[in-house]
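Worksheet for the structure shown next.
Removed from the display is one protein chain of the complex; every other protein chain stays in position.
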Amino acid sequence: MSLKKVLALTLSISVCMAAAGCKKAPEDAIKIGAIFSVTGGGSNLGAPESKTAKMLVDEINAKGGVNGKMLDLIVKDSESSPEKAISFAKQLIEEEKVFAIIGPSTSGETMKIKSICDEAKVIMLSCAAAEVIVNPVAKYVFKTPQKDSHVAMRIFDTMKKMGINSIGIISDNTGFGNAGKDQLEKIAPQKGVKIVISEVYDKKATDLSGVLTKLKARNVQAVVNWSIVPAQSIVAKNMKQINLNVPLFQSHGFGNIKYAKEAGKAGEGIIFPCGRLLVAEQLPDTNKQKTLLVKYKKDYEAKFNEDVSTFGGHAYDAITILVEGLKKAGSADREKVRTAIENLKGFPGTAGVFNFSPQDHNGLGLDSLVILTVKDGKFVPYEKLD
Amino acid sequence: MLRIRNLESGYGTLRVLKGVSMHVNPGEIVTIIGANGSGKSTLLATVSGILRPAAGEILFGGDSISGLPAEKTVHRGCALVPEGRQIFGTMTVKENLILGAYPARKKLGRDGIKAGLERIYGYFPKLKEREGQLGGTLSGGEQQMLAIGRALMSGPRLLMLDEPSTGLAPIIVKAIFRIISRLRDEGNTILLVEQNARAALAVADRGYVIETGQIILEGSSGELLNNNDVQRAYLGKDYKSISE
Amino acid sequence: MLLEVKNVSRAFGGLRAVDDVSFSVPKNSIKAIIGPNGAGKTTLFNLISGSLRPDSGRVFFNGRQIQGRPPHTIAARGVSRTFQNIKLFHNMTVLENVMVGRHTRSRSGFMAGIFNLPSCWREEREIENRSRGILDMLGVSGLAGMNAGNIAFGSQRIVEFARALALEPELLLLDEPAAGLNMHETAEIAEIIRKIREMGVTILIIEHDMSLIMDISDDIVVLSSGKMIAEGRPSDIQKNPEVIRIYLGEEDAQDQEP
Amino acid sequence: MDAGRYIPVLILAAAVAAVQLFTLATGSEYYLTQLTMSAYYALVIIGLCTLMGYAGQISLGHAGFFAIGGYTVSVMTTYDFSGFSGSAVMGLLGTLGLASASGGELHLSPWVSLAAALVITVAVAFIIGIPILKLKGHYLAMASLGFGLIIYRIVLGTRIFGEADGISDVPGFAIAGGLRVSGSPELRIQNYYIAWTLVIIGTVMLINLVKSRAGRALRSIHGSEEAAMAMGVNASRYKLYVFVISAVFASLAGAFMAHLNGGIGPSEADVMKSVKYVAIVAAGGMANLWGALTMGVLLNYISLRGYLGSYDDAFFGAILIAIMLFAPEGLINPAVMKTAAVRARSLIDSIKKKTGRGGHAS
Partner (left out) sequence: MAFEQVLQYILSGVTNGSIYAIVAIGFNIVYNTTGIINFAQGEFLMLGGMTAISLSQFMPLPLAILFAVIITSLAGAMIDFVFIRRLRNPSVLMMIIVTIGLSIVIREMALHIWDEKVRSLPYFTGSEVTSISILGAYISPQVLWVLGVCGLMVLLLGLFFRYTATGRSMRACSSNKTAAGLCGINTGNMVTISFMLSAAMGALAGCVISPITQTQYDSGTSLAIKGFTVAILGGMGNSTGAVVGGLLIGMLESFSISVLPMAYKDAISLAILILILFIRPSGLFGSREESALKEF
């Protein structure tokens, strides 16, 4: 595979300029812009998102498109840089005149282009987690990942059941970690959990034994790690290695089996709330999401030869929601589609069942999350699934 | 030992040597004298392989060494003490000398190198005192001694010296020339390029006069010393005599 | 006395490069410093010009202490120099090199430059005219537009002289001005040095070429291992047994006999 | 005097106007968006070019100054100062019309924040410049890199700077009359002109500087610091001044860019950004203001347009290597373009020779 890819690299460098100029798409196709952090700091999110989006659009087009029109997906790699996201958003809106924008992958980028999309009346379906994206609500801005506050609540609820009262938080210095840390700190008092210590580590951190020693010294009853970066597995290993034997909670950022695999034996017993995608097969058949989850998982893993992650799911949801909106509206009229999306109820996605409303542009409830744990290198439900 | 035929060489497109022919017999000191920029150093640089000749032939002991890079020329036994000394400033005197034996390291072996060191310290007792000192901290005269000593370490068949007296105090210059004649007495073959023509001809057997890239005169030291043109151009007692 | 060096010492690590050296240079004279390599001559120059700070001792220029001051202030007072291994600005033309020499004799600052104020224009014209004048005087005005790195070695020396002169120095420090030059060029340099002296500039010179030194200097200081071992008129120095032993060597002393 | 130096500036100005008219005629004004952003980056690059190419001092931390400008402006224009409304300073600013209350919040005028940004930049540049400019070679590179990293860490780790998310919703900057630095599509053309006017003014200033007495002194420092000092040039002061000036250029660009983009993120302070700036200066040919400007606009434009997709960085790295191998004097230089062609051909020949006839380069 490698030689082929190297050749592809050289080739694309030489022809990309020309290629960028001459994209071919049917005249009346519905253009959808996507801004993902395919490379750069947020590549853990952007890469599966980009793959999923392309796969899904191909699939839809193969089935004849939406309302008889083909979809034309334009993916831009922002490398997690807000300034690039801004440039791309303007390009997509003004130049490509896209119907809607999927992404960006990170909250920082989303927040920079939130007002741009809103002013231009272009529907944006963000794949970033931070709550500020939909609170306050902007008319044209939606997001598909679960709310941080819900994740935090589920974590605290689980803790209460385990009798844990004082915890230490560590989070990475990405927008994801940032937003999560804020929500944890905000909700902890409501749930009666005391945060003894809260620390932020670098997204490229390679050793966390120092900061965990600091946590250990404060006698925490559990550790919450909120991040999306590879350090998620390092946390688990380091805890075992410095003999910090308390439960480790992670955020939904842990929703990729590769992190659990990386952590190896140290990963056993990690508890984290997550969408149902990762345990799709184990869901009861009555579950509304099961069919689509199983299908997505199977398609993705077959096509890309890698484990599915919840991040790709966010892009999946963004596109299916948009398509559903288009179908409901019956035409590619932005106003109608926007209203249709805003009124979408009981729509199953990978992250949960979406119930949008003019006040809620996320549409996911607490029940969209289930608590999972790692057992024998696999994700299994921590509680009974519904 | 060394025979050069119609050698042309220079830097980039600039041709400095324009057809130089000369030779050095075993056991003799041959000097090349000439003004600044006449091509003396270029000649040595080309023979030693720092520069590639544009045309002509360099035969060393019967084999052609034209165009060989410097490191290979040394292996053939043709060593250059470059202008401006070029010692290893950040290494000790001893290491400098040991590196000099690099081309012959397999032949000499550990004991051979040790013997070589002793031989060099015999020539230059000052170097023995400074054995452990960094080359760059030596005085100019000591550096020149080190450079000569280093070139001798490999036991070269031909030793080429490029302006060994530049920038040195008169007393040091004399010491250097004493060593050169001692080396000749011990049977070494030397090709000497010097600005200080008088001193050079005093130790040399034969000499060539080079001007703007061409040999204009050759002969034994005695002949050259007595040649009127040479006297006027290069042996002026001091710079004033030429303006008269 | 234009320059007075009093008990100046400077050590590097354990090595005493300049050790308690005292001498003085009267106005409008040429004083030479000779000595074996490593005797501390260039270090002494650096101590006078401010590139180095003496460990002890004092240096007076025009009666004011200058030791330990940064080189640019010493230059501004009227001390200019050349370097043993010519240090021209290779990224600039010959004319620009000389124009840098006018730095202390002009005033436009950063802001004036950025906004290209009219006061700059006048000054620039003045700097350029003076610089061309100096190149003219030294007979190298033909090189003005050439890149300083691309001219012949001998010409580089002369351009360095021009640059040093552009500063309108009272004292000029020349560090081995004849090193690497042939007889013709050395003669030319001697001529220039004499011309400079006629302009009323005092000169302190380091040089190995004994014939040049004997010819032009009024006074000679001999250094060895950082210490001053002799000072006097050239003819006396040539006969000084200590100097012969350490520096000149036997035959040479005889050679130089007039 | 010497009006000739301004001819290229006039050509640039004409080109700027021509591009705008062309986009207007062809209905492709959207290209101006990225040209405006590129112009601000070019402002950083010409400042850095003066520091590196003319004064010979490398700085691998210039994104830090861009960030100082951008973040100061962003924080001060979005921060609610109502908590200080009683203070004398706020009162003074209010009477001067530099602070205004709206919706219960008290906000400072962008002029105040811009002034603050520049003051902070100058102060930081002085404080950091005095010691680091004493260093040379790799040590200077490391120290400036360290400075850049420290700024990056600070903006990434501090709540008031928005940590990883940066700062959003920075208001536009009403300069005067109807002029307003902001990203809204209606103001695109005037913003294009605002940015390019800044670039042109900056270029004129730097051209003046380079050709002045001070500029000559700077170049002499590059040539030989020791000789420059012997000629009376106060090398440390001149290096410091030019460092501060280039920092101000970067900071100014950052401040305007924050208004244009309505925010700033930590990626602007990233070390990779600093490296890019340095590389672009090198690509333009070091002591070549026009080369730096051209490459600055061109490369940033390509990157911001996303022409290279995920190969943006790879392309950039490849350009760096290629320029150093084939045209170390920079691309914008006719003599060099010729030798580049020759070198490239000889490289191809040697590869062909090594691999036999028609062999593959891989």
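Labels for the chains are A, B, C and D, by order of writing; each one numbers its residues from 1.
Methods note: contacts are C-beta pairs under 8 Å (C-beta built on N, C-alpha and C of every residue); 3 or more make two chains touch, one makes a residue touch a chain.
If you're wondering where the values come from, they're calculated on a predicted model, not measured in any experiment.
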item	value
Visible contact partners (per top-of-document touch definition) of the missing chain	A, B, D
Of B:1, B:43 or B:87, the one touching the omitted chain in the full complex	B:87
Of A:117, A:134, A:236 or A:329, the residue in touch with the unshown chain	A:236
Residue among D:106, D:156 or D:221 touching the omitted chain	D:156
Contact with the hidden chain (one of D:81, D:147 or D:241)	D:147
Where the missing chain touches chain B, by residue	48-50, 69-72, 74-75, 79-80, 82, 86-91, 95, 98-100, 102-103, 105, 134-137, 150-151, 154
Where the missing chain touches chain D, by residue	52, 58, 131-132, 134-139, 141-143, 145-147, 149-150, 153-154, 156-158, 271, 275, 278-279, 282, 286, 310-311, 313-314, 316-321, 324-325, 328, 347
Residues belonging to chain A that touch the chain removed from view	1-2, 5-6, 8-9, 39, 43-44, 47, 173, 199-202, 204, 206-207, 209-211, 213-214, 216-217, 230, 233-234, 236-237, 240-243, 258-259, 262-267, 306
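Convention: only the chains that are shown with their structure count from here on.
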item	value
Length of the shortest touching-chain route, chain A through to chain B	3
Pair of chains joined by more contacts [C-beta pairs], A-D or B-C	A-D
CA centroid of chain B to CA centroid of chain D, Å	53
Approximate Å spacing (C-alpha centroids) for the pair chain B, chain C	32
Category of the chain touch graph - line, ring, star, complete, other	line
Pairs of chains satisfying the touch condition	A-D, B-C, C-D
Touching residues (chain side chain B, partner chain C) in the complex	35-37, 139-142, 166-172, 174, 195, 233-234, 236-240, 242-243
Contact footprint of chain C on chain D as seen in their complex	1-2, 205-206, 208-209, 211-217, 219-220, 222-224, 226-235, 238, 241, 245, 287
Interfacial residue positions of chain A with respect to chain D in the complex	6-7, 9, 12-13, 16-17, 20, 38-39, 41, 76-77, 79-84, 86-88, 90-91, 94-95, 106-109, 111-112, 114-116, 119-120, 130, 173-179, 200
